[in-house]
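This report refers to the structure that appears directly beneath it.
For this depiction, one protein chain was excluded, whereas all remaining protein chains were kept in their positions.
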Amino acid sequence: MEPWRTSIVDSRDGHIRIRGYDVPSLMTGRTFTDTIFLLHQGRLPNDTERALLDAILTGVADHGSGAPSCATARLALSGNRQSVSSAVAAGILAVGDDHGGAGSGCMEMIAEGLARAKADSISLDETAQRLTTEARGAGRRLAGFGHRVHTTDPRTGILFEMARQGGVAGDGVAFVEAMERAIATIVKPLPINIDGALAAVLHDMGFTPVFGRLVFIIGRVAGLTAEVAEELAREKPMRIKIPVEYDGVAPRVAD
Amino acid sequence: MEPWRTSIVDSRDGHIRIRGYDVPSLMTGRTFTDTIFLLHQGRLPNDTERALLDAILTGVADHGSGAPSCATARLALSGNRQSVSSAVAAGILAVGDDHGGAGSGCMEMIAEGLARAKADSISLDETAQRLTTEARGAGRRLAGFGHRVHTTDPRTGILFEMARQGGVAGDGVAFVEAMERAIATIVKPLPINIDGALAAVLHDMGFTPVFGRLVFIIGRVAGLTAEVAEELAREKPMRIKIPVEYDGVAPRVAD
Amino acid sequence: MEPWRTSIVDSRDGHIRIRGYDVPSLMTGRTFTDTIFLLHQGRLPNDTERALLDAILTGVADHGSGAPSCATARLALSGNRQSVSSAVAAGILAVGDDHGGAGSGCMEMIAEGLARAKADSISLDETAQRLTTEARGAGRRLAGFGHRVHTTDPRTGILFEMARQGGVAGDGVAFVEAMERAIATIVKPLPINIDGALAAVLHDMGFTPVFGRLVFIIGRVAGLTAEVAEELAREKPMRIKIPVEYDGVAPRVAD
Partner (left out) sequence: MEPWRTSIVDSRDGHIRIRGYDVPSLMTGRTFTDTIFLLHQGRLPNDTERALLDAILTGVADHGSGAPSCATARLALSGNRQSVSSAVAAGILAVGDDHGGAGSGCMEMIAEGLARAKADSISLDETAQRLTTEARGAGRRLAGFGHRVHTTDPRTGILFEMARQGGVAGDGVAFVEAMERAIATIVKPLPINIDGALAAVLHDMGFTPVFGRLVFIIGRVAGLTAEVAEELAREKPMRIKIPVEYDGVAPRVAD
């Protein structure tokens, strides 16, 4: 039987190498975020790319115990306190189009828009207007725009500023901004939210749309593990209690 | 009905704060590893703590597609290519006592050993000898020692050196080294492996044993997402092919 | 906060009732398959409906350890032998469009075909020819037809015979048979396989397409639990061994 082939990890001689780099060498002077980038791109990131991926992973790590992923993880543990891996896995199973899926949806739209602009030899603004008009006609929501609370999303400014300063911003950022203008004209002003922002910069760093969903999972697992550890430490088995009340430290500022 | 209480995420005013810190502020100048540390400890790490956690997460990220977690994730995707979250979750479900569980097992042993040394007012070496003798008598394996290939594990030296240089090394490292001496005398020389090393430094950074398992999950999800992306890109549905053959880049050195 | 509403289980007075029937009363003189039907339809089945659902569940229960669902469940257990529920869940996560999804796919086609025949006032044969021609043009496979080994699938005859004898066969069976004729004429002779057969009779019993996938899961869990129990009893931890070799009893006949 034919084996399956992989280009990710090489452990033929007992040394474990990720994409050719010895793991001990990656453990010194490199960060976990470098390893994530390397695993998915086959090369190490530059400083801007690392900072952007760090910011994105932190941005999606945890939005509170009321999100389906966190609530699912904690309820699973409530019946099955012997297995934290079961609870984290259950939380990931709540990730789908409706929760954590907007980033990859927006990356697909960027790829489609850029391909169309090129094929039809039209400007990004013209392309964005066509996509917006079509989506409006079909009653489709455009992933990556709008925010329940804010009229601008502060996280978007952070990512775009980093991407511009570091020379990473390209067609992805340009197209998402063209979409923002088109939506404001044709529908109503809607800010680029964190999903739209991360989609644009991930595109410009060379990631494919599926990574938009995978990066959400990688980041969210950090939050799920903390939720699960808290559930184990603070709650009793077999409880079903929703909603959630925050009782932690007050807002503070990092040094 | 009483709500559940959490001290992790506060989103009462539409701003999302992790342990009191506004997420946008964590996205600038802080890393994903800082966020992981913060989520679990309620405080930001110092430089040594960050470097140690980075090294540990990279150390467990991926050991190749032949490990149960990676093989499980890829086979799940083979039948269900529509859902990358299902495949990553399936991979996590292969994490248990036999795969990824040695770190938390060793952290429990460290906690037990240090408590016993204190309660019985005996030295760490004396305690380690007693634990080793008991384990040997009961035919129990001691989690964190021994390696299939190496007589010393290079990853252990890296973690202990970092922990010593940064003033993090404490009772955890001391006790695991006492165990290594006791095992060499009573059984046979067995190196402290990556699980024993990460258990010692996580203990010395103030993590509880359950984090030994959770840190493996956080790190391994990075590898699982890459395996799943490769499966989607390179393989056909409904395949069952094991073993695995590496066909990626040759060994190389990071700049 | 508004509660969620359910019409399935009522346990308000400490008695548990499924769709209005007291569970102890269902435990005497009724079968598990009656309960499955009741849970999904809100009424108890007649003898033919029960026999058809029994036959379908047995038909999908287990096709061998080489299927993605079974292989995934066994490999997950190989790393995590402490949790049989994790292993069964991992097996279910391998169920998707490519594995176990043809039944619901075919039920959707039946629903679409019947709606079209009615809307366009054309015969089932005419509708089937149009669908087949369109699928062929688009290079789409038609779910429910063709078999790797057999030129007729014996399980199809069993289900259709039962459905006809018991007066359950209706538009669903008629349309799938019209499709078989259309495919034979336009493409090449392809037998109605188990997925096409169960789709037709489930449609004629009033189930919606999503049940085509759920019935596969219910039946397959029977097989997965047996695979997992065997893995626990016969194999060692951390093994990755594929393919599979049968070493059980020789073919035999039930009394």
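Order of writing sets the chain letters: A, B and C. Residues in each chain are counted from 1.
Keep this in mind: a contact is a pair of C-beta atoms (placed from the backbone, for glycine too) under 8 Å apart; a residue touches a chain by one contact, two chains touch by 3 or more.
Since the structure is predicted, the reported quantities are computational estimates derived from the model, not experimental observations.
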On chain A, residues whose C-beta touches the chain left out of the figure: 66-69, 71-72, 75-76, 78-83, 86-87, 89-90, 93-100, 237-238, 240-243
Absent chain, residues of chain C that touch it: 1-12, 14, 16-36, 39-40, 42, 44, 53-55, 57-59, 61-66, 74, 83-86, 88-90, 92-93, 95-96, 100, 148-150, 154-155, 158-159, 162, 208, 210-211, 213-214, 217-219, 221-223, 225-230, 232, 234-235, 239, 241-254
Footprint left on chain B by the chain that the document does not show: 1, 80, 82-83, 85-86, 89, 93, 242-243
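In this section, only the chains that are shown with their structure count from here on.
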Centre distance in Å when chain A and chain C are each reduced to the mean of their C-alpha atoms: 35
Centre distance in Å when chain B and chain C are each reduced to the mean of their C-alpha atoms: 40
Length of the line joining the C-alpha centres of chain A and chain B, rounded to whole Å: 23
Chain B, residues touching no fewer than two other chains: 66, 83, 86, 89-90, 93, 95-96, 241-243
